[in-house]
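Removed from the display is one protein chain of the complex; every other protein chain stays in position.
Then we have subunit A:
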Amino acid sequence: MSTPTLDKHSAALDAAEDGAAHLVTVTFRIRRFNPEVSEDASWEDFQLEIDPKERVLDALHKIKWEQDGTLTFRRSCAHGICGSDAMRINGRNRLACKTLIKDINPEKPITVEAIKGLTVMKDLVVDMEPFFQAYRDVMPFLITTGNEPTRERRQSAEDRERFDDTTKCILCAACTSSCPVFWNDGQYFGPAAIVNAHRFIFDSRDEGGEQRLEILNDKDGVWRCRTTFNCTDACPRGIEVTKAIQEVKRALITRRF
């Protein structure tokens, strides 16, 4: 039994199966900050040889493991699921583990700095507490009344699809920390919290929509959004963040969701 695809390889598959390393020299320009050493942040350049098919996270590891053990960043799963390693790469919020070096022009120095709007603790590590506090404030859990059914609650495939996009959120903060409103005013809930409110407001099983909408009707709520679409561009999960925020705004006006 054979398939047409196996008889003739695409160029992409041939490239993917090329196991040889094709090293290039890349400069990483990293924003360093360690208050144990100095009150001031500064840029530091690192040069390394690396295969452009590798991830920015691989490059950071190479620097940390082979050149400077003090370089500090968060990471865990290394394939875009845990949300630990959001950072500003060439001026844009991305996950280091989901960004391949070849995709960001390795011919020029690649800049890496901490995400904006949250306090930098050391190098690329920021204080995530305000971010998670905004998340907790929108009551991100199913709210129901009455007796629980014996079996599962029923939900049609269409109703389930209604909020599918916003269930993908991994709380990496790439969206919130790309938002100019959040940079200027840390009190703003920020896109990620609104995305997680959306996930429940539009879940047909949930009965807490009104309460969440009231929270987001606050002066630091959805009305602060200026629709710059930075959040949608930044989301490594491809969530249409701005659209979700717009849907929450519309629900506030129509009280229908």
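Going forward, a contact is a pair of C-beta atoms (placed from the backbone, for glycine too) under 8 Å apart; a residue touches a chain by one contact, two chains touch by 3 or more; residues count from 1.
In this section, contacts and distances are computed from a predicted model.
Trainee: One chain of this complex is missing from the view, so tell me which of "NADH-quinone oxidoreductase subunit I", "Urea ABC transporter membrane protein", "Succinate dehydrogenase flavoprotein subunit" or "Putative spermidine/putrescine transport system permease protein" is its UniProt name.
Mentor: Its record in UniProt gives the absent chain the protein name "Succinate dehydrogenase flavoprotein subunit".
Trainee: Can you say which of A:Thr25, A:Gln47 or A:Ser76 touches the chain missing from this structure?
Mentor: Checking the options A:Thr25, A:Gln47 or A:Ser76, the one contacting the hidden chain is A:Ser76.
Trainee: If the missing chain were put back, which residues of subunit A would it touch?
Mentor: 1-3, 5-7, 9-10, 12-13, 15-19, 34-37, 53, 64-66, 68-70, 72-84, 98, 100, 121-123, 125, 128, 132, 136, 139-142, 148-149, 151-157, 160, 163-164, 167-171, 200, 203, 205-206
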